[in-house]
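Shown here: the complex without one of its protein chains, the others still in place.
We just call them A, B and C in the order they show up, numbering each chain from 1.
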Amino acid sequence: MQEGETVRIQTRDVDDRTAVCRVAGELDAYTAPELRDALVALVELGKIWVVADLTELTYLDSTGLGILVGTAKQCRQAGGDLSVACARRNLLKIFQISGTQEILNVVADVEAATARLGELCEAHSADSGEEAT
Amino acid sequence: MQEGETVRIQTRDVDDRTAVCRVAGELDAYTAPELRDALVALVELGKIWVVADLTELTYLDSTGLGILVGTAKQCRQAGGDLSVACARRNLLKIFQISGTQEILNVVADVEAATARLGELCEAHSADSGEEAT
Amino acid sequence: MGERDAGTVKMVLPGRPEFLLVARLATSGVGLRADLTVDDIEDLKVAVAEACTNVINHAFDDSVKAADRVIKLRMSVGNGEMTVEVEDEGRGFDPKELERSKRNGLDGKGGLGFGLMQELTDTFRVESAPGSGTRVIMVKRATR
Partner (left out) sequence: MGERDAGTVKMVLPGRPEFLLVARLATSGVGLRADLTVDDIEDLKVAVAEACTNVINHAFDDSVKAADRVIKLRMSVGNGEMTVEVEDEGRGFDPKELERSKRNGLDGKGGLGFGLMQELTDTFRVESAPGSGTRVIMVKRATR
């Protein structure tokens, strides 16, 4: 694939509340609206546990970060969360220096991201449980 | 490898008169002098049967063509020849529209190029033989 | 190579998102000629794109005609470093406001762009004033 050949987005349901959104290519202010629309649609469909699979993403800047952070907030407001799968050095640096590694639950791959959401879900249920008692 | 990360040239002896010169990356007026020097050195060392392996070359224009044609002539003057191995569509188009496919003995891979030089060598010996009789 | 082959590339791009790619590709090309590493080039691409994205998002009032919304880029190579200037003739702003917006970070409105530019380059400077356009100057040193 040639550099700049736009962004490619694929979403895949894991269960009725969980989905994986795979974002490949380059994510900048030109291609970001496509991702924003896809993620908004996902959350509106009730997928409040979202894995953002960026393992095939080659470029990311503050516009893409803004969309990921915004989606993470939406998910959390709805009782879910978002986890980013990413192992590319130049992208990890962007998460790191923007201080978004924790808020976006950045881990190395989709498996780890799914596991991370599982943990968060359990912690969440436990919290709700505590609240209920 | 990133686009434009210059040209990479490797030469390998097949026998005392034959060599394969592998040219990877992009060959333009900036990187061409490196190839010209490598090919001149090869012919000066008596390698007059040259395979130019361009199977990993991604860019070629008239400057590179000029060097290949010049080397082919030098080889022929010394009693040898040159054959280009190349299968990339955009490069084949350049050989085709410049009318250099035949003069450069363009074939798909190094094996075919080596075979082509073998044929030319035999034809050459046959010619010399005929002349001798 | 950096020292011998000093040179400057100037560009004028439409201030629209679809041309950010062209700014990044030009940064790659000049960066290779400045002997930057692949990692340094990736960093600088983001920094340049952030500056350009700011021009697109903030520089121009609605009154400015599309044809006049342009981004000027100047990339120069020499002395073992690459310098990029990103300039617009838009509304400008008071750089003192930056500190405030930076503190807001991701939770407030913005500040992230300039933060990334600063972290991803070796030298970073903003020249701007309300009404007189903006120029961002960034330097990346060749580390190899």
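Note that in this section a residue touches a chain if its C-beta (ideal position, glycine included) is under 8 Å from a C-beta of that chain, and two chains touch if they have at least 3 such contacts.
Keep in mind the model is a prediction, meaning the values are calculated, not measured.
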Hidden partner chain, touching residue among C:Met11, C:Val64 or C:Leu98: C:Met11
Interface with the unshown chain - residue positions in chain C: 1, 5, 7-14, 16, 18-19, 21-22, 24-26, 28-30, 32-33
Chain B residues that touch the omitted chain in the full complex: 3-4, 26, 28-30, 59-63, 65-66, 69, 89-90, 93-94, 97-100, 103
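Note that only the chains that are shown with their structure count from here on.
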Rounded Å distance, chain A centre to chain B centre (Cα mean): 50
Centre-to-centre distance between chain C and chain A (centres being mean Cα positions), rounded to whole Å: 27
Junction residues of chain A - those touching two or more other chains: 3
Per-residue multi-chain contacts in chain C, two or more chains: none
